[in-house]
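Excluded from the complex is one protein chain; the other protein chains are retained at their positions.
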Amino acid sequence: MPKQPPVIALLTDFGARDHYVGVMKGVLLSICPDVRIIDICHEVAPQSIAEAAYLLWASYAYLPVGTIVLVVVDPGVGTQRDIVLARTKRNVFIAPDNGVLDYVLWQEKPLEVIALNYRSSLVEKMIQRKRSTTFHGRDVFAPLAAHIANGASLRQFGRKTPRGNVAEPFITKRDSGVEPKILHVDHFGNIITNIMQPQNGSPSFIRGIALGRKVIDRWIKTYAEAPLETPCLIVGSSGLIEIVVNKNSAASMLLSSHKLSLKLIA
Amino acid sequence: MPKQPPVIALLTDFGARDHYVGVMKGVLLSICPDVRIIDICHEVAPQSIAEAAYLLWASYAYLPVGTIVLVVVDPGVGTQRDIVLARTKRNVFIAPDNGVLDYVLWQEKPLEVIALNYRSSLVEKMIQRKRSTTFHGRDVFAPLAAHIANGASLRQFGRKTPRGNVAEPFITKRDSGVEPKILHVDHFGNIITNIMQPQNGSPSFIRGIALGRKVIDRWIKTYAEAPLETPCLIVGSSGLIEIVVNKNSAASMLLSSHKLSLKLIA
Partner (left out) sequence: MPKQPPVIALLTDFGARDHYVGVMKGVLLSICPDVRIIDICHEVAPQSIAEAAYLLWASYAYLPVGTIVLVVVDPGVGTQRDIVLARTKRNVFIAPDNGVLDYVLWQEKPLEVIALNYRSSLVEKMIQRKRSTTFHGRDVFAPLAAHIANGASLRQFGRKTPRGNVAEPFITKRDSGVEPKILHVDHFGNIITNIMQPQNGSPSFIRGIALGRKVIDRWIKTYAEAPLETPCLIVGSSGLIEIVVNKNSAASMLLSSHKLSLKLIA
């Protein structure tokens, strides 16, 4: 059987209006012509590290084993912020060291984490020497990912850096100490919280959720069983509790403000 | 000549804000690493079966012969709704059995239609055993398509199911009995109707169209020949009559409401 081509997955806040994602793909294919590219998402809200961390966590386990995952949500682009390369059992993750990998590295213990050494001559050779200060996706991240796809070992790119444990991001029991919050509003207007229920059914530890003054405590298992116009709770496809409305956008109905407080109802 | 890699085409209402499409591609490439993926469209209006049926019909004939077409517009996700696998002369279509294949199966007589048997042990083995109730694109549809791309025969997945004839969806003559309607508004604001003219030129059977109280009866052959600010009729690229405005959006100019009635003018 011939060797499978390498896979690189992309997660950015670059949107679709520009050439930014296309140029990154041009760089990837220039360096590694047989790479397969998967777009996880490019519509992360600009500079929203928390949203990117959620989308990455919800996706990575479904990518082919060995996929190199490149996350470019990078408010500090061009500054001295670190870039990290984290190897886990099934992936390599490349990202600015700003917290965007937190949920994944909480879920998957990394085997090693390397901080990129910009000054090493190898790195200088591999990335754009005359790099911009505003588009490291093109000048730093894409070349790194493509060279790793070509087989370069992570160790060449910098020093191992110790990682403390990442704080638990999800609420899995009462009095967990984790603040309830909204992680993401999806295309259908479903409101995705950080309250987790790995098994199907309503979590034993809460009866409902209060969003501002609105109490939501009707649990459903499929969208279709929800009465119309009625906000309900469902265990979403990643095990997190979502507030949803059948054939409508829960966000449009309920999120007059993103600042609305979220509370567990026991 | 080496065997061509299989092609899977995707049509969904998943949008671009989330990881949903990326995760489906991850599953496809995990199971069938050499598959080529074509995105037909992911911006079908949420749960709009009619719009998806139109977009699919307008696209499928231009996909490579043998393309497996996966349609996930699925308001009934997680319920007992059927999933069908339809084989035609040049394609396999996989979709929830909710009408989304109607236009294609009116155009192309299916050679066989299989209703997925969730309970067969083979299906259990191929799709996600612990499947979610909200994301069958990831847990059911993508694995099915990828296994078929790998060569699995449709018969393994369920029982043949008889199909009645699909009602003619287009108006091709006066007094056809088909209600005139708007199928889609495209990115340029062109309003695409279900009135068909396979040959170039104005249809012999109508003189114009009334949209609400507005009569449109100026026929053009290219956008550029239309006078500015003037709604015109053109035979679109799939043979359907479109209401268009040169360098402007006909929808913004005319569609104060999507409920506007459409009438043929003889």
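Should a chain be cited, it is by its letter among A and B, assigned in written order, with residues numbered from 1 in that chain.
Keep in mind that, in the parts below, a residue touches a chain if its C-beta (ideal position, glycine included) is under 8 Å from a C-beta of that chain, and two chains touch if they have at least 3 such contacts.
Quick caveat: nothing in here was measured; it's all calculated off a predicted structure.
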Options B:K109, B:K125, B:K247 or B:K263, residue touching the unrepresented chain: B:K247
Contact partner of the left-out chain, one of B:D82, B:E112 or B:D186: B:D186
Option from B:I38, B:A115, B:V166 or B:A210 whose C-beta touches the chain left out: B:I38
Footprint left on chain B by the chain that the document does not show: 4-5, 7, 9, 11, 16, 36, 38-43, 55, 58-59, 62-65, 67, 184, 186-188, 200, 221-225, 234-237, 247
On chain A, residues whose C-beta touches the chain left out of the figure: 13-23, 25-27, 29-30, 33-34, 46-47, 75-79, 132-135, 138-139
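One rule holds for everything that comes next: only the chains that are shown with their structure count from here on.
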Rounded Å distance between chain A and chain B, as computed from the means of their C-alpha atoms: 30
